[in-house]
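Note sheet for the following structure.
Heads up, one of the protein chains got dropped from this complex, but the rest are sitting where they should.
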Amino acid sequence: MKKVIPYILAIGLALFVLLPFLWMFSTAVKPLKETFSWPPYLIPHDWSLENFPISVQRSNAIRALLVSSIYTVGCIVLYLIVASLAGYGFAKYKFPGDSILFLLVLGTVIIPIEVIIAPLFMLLKSLGWVNTFHGMILPRVVEPFGIFLLRQHFKTIPDDFLDAARIDGCSEFGILWKVVLPLSLPPLTVTGLFMFLWRWNELLWPLVVGSGEAQRTIQVAIALFQHEWFVEWNYLMALCVIAIIPILILFILLQRYFIQGVVMSGLKG
Amino acid sequence: MIKLVSWKTQRRIVPYIFIAPAMLLLAIFTFYPIISSIRMSLCEWDIIGTPRFIGLRNYATTLSDMTFRHALLVTFLFVGVTVPVNVTLALLTAILLNGRLALRNLFRSIIFFPAFTSMVAIGMLWKYMYSTDYGIINYIITLFGGHPKDWLANPAWAPWSLMLTSVWYGFGWNMVIFLAGLQNIPDQYYEAAAIDGASKWAAFRFITLPLLKPISLFVVVMAVIYAFRMFDLVYVMTMGGPGTSTMVLMMYFYRQAFIMLRMGQGSAVALILFVVVFFFTVLQLRFFKGEVSY
Partner (left out) sequence: MSKRILCLGLLSLVVIAMFSSSISMVLAAGKAVEIEWYAWGRPAEVEFFHQAIAEFEKKNPGIRIKLTETGWDEHHRTLDVRIAGGNAPDIYRTTFPYVGRYIKAKQALDLSPHLLKEYRKRFWPNLRQFVESDGKFYGVPQMTDTHVVFYNIDYFKAAGIEAPATIDKAWTWEDWENIGRKLKSKSPAKYGFAGALYNGEPWYINTWGGGFVTPDGKKPDVNKPEVIKGLKLQKKWYDEGLEPINTLFLKPDSHEQLFALGQIGVIFSGTWMAEWLKDQIGDKFKWGTTFVPKGPAGFSTALGGCLNVISPQSKHPKEAAKFLEWLNTDEVMERFCQLGFIPTSVPLAKRISYKDPTINGVMKAALQQYAQIPPIVVTQYKQKNYAGMVQVFIETIGPAMHGQITVEQAVKMLDKELRRLID
């Protein structure tokens, strides 16, 4: 009996989390007139997969997926570079102003994008960066979470390692590149994955800055199925499912690193 | 390069070079816009017109607005309920899934799954499920002989329905971080406790909890910040209604800036929110100080 209880709890929690997704998948294969009914039913009477090609075609989703990928990968790659540099700088050096600067970085977590979006857009406009990928990516590269995570991890790497490399004639950047980063793959994976989740799912920023169809991300494409007076639920949910698939694949591939990465980051204070 | 610059000078400059890219990006794309929004908060501005300087009047209007005070209360309710529930549920789930369990990884992945999806999509999905007359949740309730509820339509229920969705969305994320914390606790501690004849509860109370304190601080601080910033779910599901029952601060910001078309006042609201969150974060850090060192 004692052995069964954890399973009951785990299955209960899993169902609690999964039920809404089942509903999402079931709606995604229903025809529009079946999306509302009383009583509602999980298994469509007249199910078909045609919602997927239709929603993809109508919202130009292939292109949107590509745009989302460029935006997300761009943010991740730059973020990993910027965050490992900064995390390393904060972890392994003492310098005047270090704690204040670090607090300043951490403090930005408080600021929601909605608040600065108008001035930010005007700044981009004056730089002539509206409707470009770099204009979309660069303002969204820095998130304090990864810098914090990597800093905590770098702190656990003994200084002896670094000094040994220094004696071998390695430059400071060389140490980071050749000694520290190879020891940090799991935390880097976590940092990258979190960034992926954030950017892939972001709506407001890509919406404002990438106002043309050429810069439309998948989340913006999803929002197109919400009309002034009604929602095309089946297409909307079909596109949601399509948007989840890349993340799911990535997560399955990297799952091994994932929890290990948070553990190794030494997120323990 | 090493030969040209002395070792000491290099050590002095290098850290700044390391942090330069991050600081530069933050300075241009975060700090500068914040300064602009401080400037805007002193103006009357409807976004498309020209701003007109009016001093501190936006702050005065905001602080004396009944709707703002109400929004502040609603926000505290959200923070006060979702953070403890979310964190406790995450911790218990982490402990459960840290034990020896077949398919452990599958369960972990499933519970982390909501973090994969956008808040906007989730909000729409839940709104659809919460519907009084055609929602699946009410249908399930009637199957078990219950009465359908006005999940989002009743001002007394709507905040709680939103909170349920928010916990559903967020607890998997915190669970992962707690799992990491749990795995950092060496097994020897538990073995030693078991040899001493300590009960499981005692082991939890005297080993797990104290050793998890630092990571809990991290989780709580982040959860509080995100709860204060809550917007997407409210925007999609209720727009702050019925009435103003779910008007959280960020929704009030949106109302002032984009519906009432007072972007200047919107900026003031945002800055007030910023100060409130900052105050609470410092308070929490102070509270835990001595037990955690960064």
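Observations, loosely collected:
Lettered A and B in written order, each chain numbered from 1.
Here is the rule we use: contacts are C-beta pairs under 8 Å (C-beta built on N, C-alpha and C of every residue); 3 or more make two chains touch, one makes a residue touch a chain.
Nothing here was measured: the structure is a model prediction, and the numbers come from that model.
Within the full complex, the residue among A:70, A:170 or A:183 touching the omitted chain is A:70. Interface note: of A:28, A:85, A:117 or A:176, the residue touching the hidden chain in the full complex is A:117. Think of the hidden chain as still there; on subunit B it touches residues 46-49, 67, 127, 130-134, 150-155, 237-244, 255, 258-261.
In the full complex, the hidden chain is touched by subunit A at residues 32-33, 36-38, 58, 70, 73-74, 77-78, 81, 117-118, 121-122, 124-125, 130-134, 137, 207-208, 211-215, 220, 223-224, 226-230, 232.
Just so it is clear, only the chains that are shown with their structure count from here on.
Distance from the subunit A centre to the subunit B centre is 16 Å, each centre being the mean of its Cα atoms. Residue ranges on subunit A touching subunit B, taken from their complex, read 6-7, 9-10, 13-14, 16-18, 20-21, 23-24, 27, 36-40, 42, 81-83, 85-86, 88-90, 93, 95, 98, 101, 104-105, 107-112, 114-116, 118-120, 122-123, 138-142, 147, 169, 171-172, 176, 197, 200-203, 219, 222-223, 226, 231, 233, 236-237, 240, 243-244, 247-248, 251-252, 255, 258-259, 262-263, 265-269.
If you check the complex, the residues on subunit B that touch subunit A are 1-2, 10-12, 14-19, 21-23, 25-26, 28-30, 32-34, 36-37, 40, 47, 93, 96-97, 99, 101, 105, 107-111, 113-122, 124-126, 128-129, 133-136, 139, 168, 172, 176-177, 179-181, 183-184, 214-215, 217-218, 222, 225, 229, 231-232, 250, 253-254, 263, 267, 270, 273-274, 277-278, 281, 292-294.
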